[in-house]
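Here the complex is missing a single protein chain, while all its other protein chains stay put.
Right, subunit A next:
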């Protein structure tokens, strides 16, 4: 199908540890379509982060296949894989940990452009400044270092960096979990805005069901390495089918008295 951007087919990942074999991902098939936001939810240890790494080609599945834009990541020569890399980018939970501390904000955003040899230094600068503005950072602060920004601003810089190579797919692993509520709301708005403006596809991983409900078109639920349910967001929240999904939803504690739960 032409509108499939990334597809995992019957993917399994087994890690060998001293305590024996761990089946982190067990026979999971997932597809992210172009322009779509797929939410991936589950508790710690459910395999959702491993799934993300497999879909990015950062780890090789023990069995199964992952293809990006129709090309099998497992059989692609390293050179061609490197050409595909810019088209998929990641945003992590801890923005400070993911930024280079000894590079300024603009230096961080320029770095992927330099690594992939895009333009000259001057054009990289211009591009990085545009991105910094796009994510809502005062361009007058572009020369400051990551530690001089708040957590929310650091995450904006990390997002600007992820956008530098104009990816098709943005994989976000708990991107708002370390942020305060009022800042989380700002970042969620930024994601919505970016999706509408740039037509990005998202794989959005979170344990926060409310965040996923707000952003995702479709939601996949993982438990102990297995995919237990996958459906359109509204349907999943309205009438969950799987017992584990039901359990997850019923564990949510409502804030407002008149909330839908």
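Points to keep in mind about this one:
Please note the rule applied: a residue touches a chain if its C-beta (ideal position, glycine included) is under 8 Å from a C-beta of that chain, and two chains touch if they have at least 3 such contacts; residues count from 1.
Note that contacts and distances are computed from a predicted model.
Only one of "Formate dehydrogenase alpha subunit", "Glycolate oxidase subunit, FAD-linked", "Oligopeptide transport system ATP-binding protein" or "VWA domain containing CoxE-like protein" fits the UniProt record of the hidden chain, and that name is "Oligopeptide transport system ATP-binding protein".
Across A:77, A:140 or A:254, the residue that sits in touch with the chain not pictured is A:254.
When the omitted chain is restored, the residue from A:22, A:144, A:183 or A:198 that touches it is A:183.
Screening A:153, A:201 or A:231 for touch with the missing chain picks out A:153.
Across the interface with the omitted chain, subunit A contributes residues 43-44, 150-153, 180-186, 188-189, 207-211, 213-214, 233-234, 237, 247-249, 251-261.
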